[in-house]
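Omission of a single protein chain aside, the complex is shown with its protein chains in their original locations.
And now, subunit A:
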Amino acid sequence: MADKILKKLKIKVWRQNNAKSKGKFETYTIENISTGSSFLEMMDILNNQLIEEGIDPIAFDHDCREGICGTCSLYINGRPHGPDTEVTTCQLHMRKFKDGETITIEPWRARAFPVIKDLVVDRTAFEKILQAGGFVSVNTGGVPDANTIPINRDDAEESMDAAACIGCGACVAACKNSSAMLFVSAKVSHLAKLPQGKVEAKSRAKNMVSKMDELGFGGCTNTQACEAECPKSISITNIARLNREYLVARISE
């Protein structure tokens, strides 16, 4: 079946020159977009058009374009990664939109994710949280043989599920409090579930949470919007685990 053509779309997009400037919405018209093209392809076509018109192209983040790197972002029509579930923006297709529609595109909005230009935000805050404890401090040596450390299958599965987090920041963008709890809980959980990571579980939870607070993310109120909008469906039960690790760490100190 041939893909349908969206004859005309209005793209209302956030334009901002740099981190310091104020920024505002601009609306552009784009024609003849195939429903089979991806959202980012539509953005590329729009940018070509803008360049031809002598307008500065829209800056947006992207890299792998296959849903695994977590670089693409965009808050599309009121939702992170747009009107589809369990996908990143690069995996979103134009068949999710209607002909004649106005599509509103905003950057992730959070104090901890300042806009650099247009739709590109600075997600260094996530790196800083990882540096605060998202690792296992052991001396690296030779690679151990497989299965020398027995790991319960359920634990391995839960750890792997949490490790699926690609650090995209959609959880922060979706949360009414701009909280990074889902991201932090995923990073704490995939290590806490394994014997190598268990050793430092308490200090890890404490350090990563303090870093998260310090960087200006909001607190979690369990709305569950993060899980619903996460492209990897990271479960909020990881947040319960983080709460548990953190509370035990604080009470026992």
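Some points to look at:
In this section, a contact is a pair of C-beta atoms (placed from the backbone, for glycine too) under 8 Å apart; a residue touches a chain by one contact, two chains touch by 3 or more; residues count from 1.
Convention: contacts and distances are computed from a predicted model.
Per UniProt, the protein behind the absent chain is "Succinate dehydrogenase cytochrome b subunit"; the candidates were "Phosphate ABC transporter ATP-binding protein", "Succinate dehydrogenase cytochrome b subunit", "Fe-S cluster assembly ATPase SufC" or "Dihydropteroate synthase". In the complete complex, the hidden chain is touched by one of A:T35, A:Q49, A:S203 or A:T237, namely A:T237. From the set A:F60, A:F97 or A:Y246, the residue in touch with the chain omitted from the display is A:Y246, counting the whole complex.
Touching the chain that is not shown, out of A:R15, A:H62 or A:R79: A:R79 (per the contact rule at the top).
Across the interface with the omitted chain, subunit A contributes residues 25, 75, 77-79, 83, 104, 106, 109-112, 174, 176-179, 181, 209-210, 212-213, 216-225, 228-229, 235-237, 239-248, 250.
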